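All protein chains but one are shown in place.
Up next, chain A:
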Amino acid sequence: MGNVPTKLDDGSYQGDSRTNTSVSSSSNSNTSAASSGNRSRHASLVNAILNSGSGGAMGSPGHSRNVGPYARKSTREREEIKERHAKNLVVKYDENVDGGFMAPFGCYSFDKLDYDSGIVRGLIVNRKLAPFYTPLQDFDDSWSRMEIIKIVDGLPLHASFNENPEEFEDVPIGNLRKPNFDYLIDKSLPKKEKRRLHSKIFQARLYRKRMLWQEKANETFLEHKIEARKNTSKNKYLPSDDLKYELYKNGSECPICFLYVPGPLNLSKCCQQPICTECFVQIRRADPHFPHEEVDPTQPVTDDSEKDPNLLISEAANCPYCATPDFSITYQPPEGRRTGLGGEPPYKFTSQSQSAVENSEKHGVLTKESPLVEGDDLKPAKSVHVIMSDTIRPNWEVRLNKERMRLARRSANATAIHVSNRLIDPDYNNDGSGNGDSSPVGTNTSNRDRSDVTIEELENQMLNEAIRLSLEDKKHSSSRQRK
C-alpha cells in the first residue's frame, strides 16, 4: 500500500474525544485544563504534556495545511469530503456504462456506502467492475419484448428516499443554500454539546441535500425521456429499445440481494460465484479489533484501554461464498454492448450489431472449447482484472493506525486522570481495592501499588506516558514519510 489517498474520513474518527472537531482548534491545553475545574495544577500539567506531545508530532494544531492520510482535518474539510462523496453517489441517467450507472440504486443505507466513490467510478468506466444496474424486483421468463421494454421504461434511477427518517426527526436543517448553519445552534450550550449538534445537523442537511440532488437528477431524466418521446430528435444518452431489451432479457438474480440485474455480473475470483456491484461494495473489512477476542456476554467486557493498542488488527474480507481470504472479483464486460461512457451512444445501440457480435461470441465459445486454438480474436484470458475488496476501500490501513492512536491516547488520558486524582486525594480509590475496580479509571492502574507513591514518582509516570505517546506519534509520522 503505497500512498493512501486522503479520501472520505468516515465516522470512526468522530468518536475520538480528543479530535479537535470544534471550530477553535487552538489553545486546547488551556481549555481542557480549565474544564478540569478544581483539580490541582498537576492535572493541567498532565494535560499540557499530553497535548503538546500529541499535537507536536501531528503538526501544529490549527493549521491543517499539511496533507497526507494522518493529517488532522478540520471539520470543514471533512464535511466537504463527505459532501463530495455524497454527490458521487447520485445516479445520473447520462452517466452510464453498458446500460448501467456509476452510483448504486440504493438497496443499502447511505452510511454503508463508505467506499471510495472515485475509485469505483473509475473502475466502472474502464470496464473492470460491472456498473450499478437498476434492479428488478422480479423477472418472469415469459415476458415479451414489449413487456420488458415497458417495465424498463418505468424504472426509477434510484430507490425512493424516506422523506422523514426517524434519526433526523426534529433536527433543524435551516437554509440549505447557505453553507453556514451555526445560527441553528444555541451558543450558550457547552462546547461538547454544540459539537454533537453540529454533526447531527450536518448529517440531516446532507441527507436532505442528497435527496434533492437525486430528485433533480430524476426530474432531468424524466423530462428528457418525455422530450425524446415527443420529438424525433433523439437524446443520445437514453437507451434504445434494443438496449433495454438486451439488458434485461439475459439478467440473473444476485445471490446476495436476491434482486434481478442485467448481466454479466462480477464473479468471485476464488469460486466464480456471481455478485452484483451494489453488493460487492458492501463487502468490507471488519472494524479494527483485537485478535481472538472471545466475546463472552456472561463476563464483563474487558476494557479496550487495558489492551496494547498495537495489538489491534484488521483482516481483509473473506469471500462470502467460500470464505477464501482476500475477497476479490473479476469482471468480463459484455462484448456486444459497449455503450455510454467510453462506448457508442446508448440510443444508437441496435440488436443487429448485438446479434452480429453474439454470433462471433458463439464462435468464440466454440473455438474455446476446442483446446489450443490460438487466441487471435483479441480475447486474451490474462487481461482479466482482479478487483480486491480493499481496492475500493484503500484507507483501511490509515483507519487501523488511527484507531491504534486513538486507543493509545485514551489509555494515556485515563492514566493521567487517575494519576492526577491520586495527587489530590491520597486515599483515592484506596479504600475498597476489591470493589473499587468497577470505576474505569481505577481498573487501569489497579495492578500497581497505590499507597506509597510519591509526587515525584507520579510526575515521572506522567512524563513517561507523555514521552511514550510522542514516540508513538513520531513512529507513525516517520513511517508515513518512509512510504
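By definition in this document, a contact is a pair of C-beta atoms (placed from the backbone, for glycine too) under 8 Å apart; a residue touches a chain by one contact, two chains touch by 3 or more; residues count from 1.
Rule of thumb we're sticking to: contacts and distances are computed from a predicted model.
Only one of "Transducin/WD40 repeat-like superfamily protein", "DNA replication complex GINS protein PSF1", "E2 ubiquitin-conjugating enzyme" or "DNA polymerase" fits the UniProt record of the hidden chain, and that name is "E2 ubiquitin-conjugating enzyme".
Across A:89, A:152 or A:256, the single residue that touches the chain missing here is A:256. Interface note for the absent chain: among A:204, A:279 or A:469, the touching residue is A:279. Annotation: of A:323, A:384 or A:455, A:323 touches the absent chain (contact as defined above).
Mapped onto chain A, the interface with the missing chain covers residues 107-109, 112, 137, 162, 255-259, 273, 279, 282-283, 286, 295-298, 318, 320-321, 323.
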